[in-house]
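Yeah, one chain of the complex is gone here, protein chain that is, but the others are all in their spots.
First chain written, first letter: the chains are A, B and C, and each begins at residue 1.
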Amino acid sequence: MNIKALFFARIKESVNYSTEDIALPIGVDTVVALKEFLAKRGEVWADLFSGKQVVRVAINYELVDDIMVLNEGDEVAFFPPVTGG
Amino acid sequence: MNIKALFFARIKESVNYSTEDIALPIGVDTVVALKEFLAKRGEVWADLFSGKQVVRVAINYELVDDIMVLNEGDEVAFFPPVTGG
Amino acid sequence: MTIRVQTEDFDAGAELAAMRVASASIGALVNFIGQVRDINDGDTVSTLTLEHYPGMTERSLEAIEAEAKARWDIVSSLIIHRVGTLQPLDQIVLVAVASAHRGEAFEACEFIMDYLKVQAPFWKKESTLVGERWVEAKTRDNDAQVRWKSKNN
Partner (left out) sequence: MTIRVQTEDFDAGAELAAMRVASASIGALVNFIGQVRDINDGDTVSTLTLEHYPGMTERSLEAIEAEAKARWDIVSSLIIHRVGTLQPLDQIVLVAVASAHRGEAFEACEFIMDYLKVQAPFWKKESTLVGERWVEAKTRDNDAQVRWKSKNN
């Protein structure tokens, strides 16, 4: 399954880019599985995605919980808690 | 005891004037006694001050209850519930 | 803490801008602007005339502002209330509260409006197609004020 990942704010600075097209292995089909997959990429990624930090996720512009299922072509955004207003 | 009475809004229109210096008989020394005193002036006054209508009272610019005691020279204002804002 | 009771209109934008830029400790400016509606209780309103009790009005508004300042951590507040004869779409009142954070400004601004509605000596008379009439006080305005008595801050 192919998704488009977006990173914002502190997370964008940590991973050092804002957009990435990712081909997911079979079995990585939920937000929680995707976070586990990303956490294996190295220290920076493990810090972000292994549960130590609060990382919010939006799929196709909608905030979602970690149990949400992914679909082909989804735009999946990762960002810290928002601070507008 | 001498007081200055002021009337506002609907009450001013009913009694047909806005200000009156009143010399109160001995014994008329509270708001409730003053209302009873005024209610005896005739039908218009009885309608206003015998309890059928809500009449708010301020003494020297402060909203007061009917049990408030009057003092020489007080400015006593009578008005309907306020409707500003 | 500013209070003005006046017949003239006011420039809400200019008032708010002046209040806001007066201090960079202000993060939040909440305000209420009231205007004359064209229909009240089902009848078309042509004019609305506001009477007040000069001398008491200012003291009453000052007391309400002082109470708001005692209850909440606010930087500044402003109350402008018009009197005289107004028409639909005319501004009646501006109540503005500035504070560091929004929670205090929202609460204090609504508190001032709720108390103004039941304590400040203003009376409205409206002219409609069915004649002139005094506007009746609303039960909901009393309810709105009473709820603050049970609130802790």
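Note that a residue touches a chain if its C-beta (ideal position, glycine included) is under 8 Å from a C-beta of that chain, and two chains touch if they have at least 3 such contacts.
Computed from a prediction, not measured in an experiment: that's the story for all the values here.
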For the chain that does not appear here, which of the shown chains does it touch in the whole complex?
A, C
For the full complex, which residue in C:Val5, C:Val30, C:Leu78 or C:Ala120 touches the chain that was left out?
C:Val30
Absent-chain interface residues of chain C come out as 11-14, 16-17, 20-21, 24-39, 88-89, 91, 100, 102-103, 105-106, 109-110, 113, 140, 144
If you put the missing chain back, which residues of chain A would it touch?
6, 8-10, 58, 61-63, 77, 79-85
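Everything below uses one rule, namely that only the chains that are shown with their structure count from here on.
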When the centre of a chain is set as the mean of its C-alpha atoms, what distance in Å lies between chain A and chain B?
72
Just give me the whole-number Å value for how far the CA centre of chain B lies from that of chain C.
27
Counting only Cα atoms for the centres, state how far chain A is from chain C in Å.
48
List, in ascending order, every residue of chain A touching at least 2 other chains.
none
Residues of chain C that contact two or more other chains, please.
none
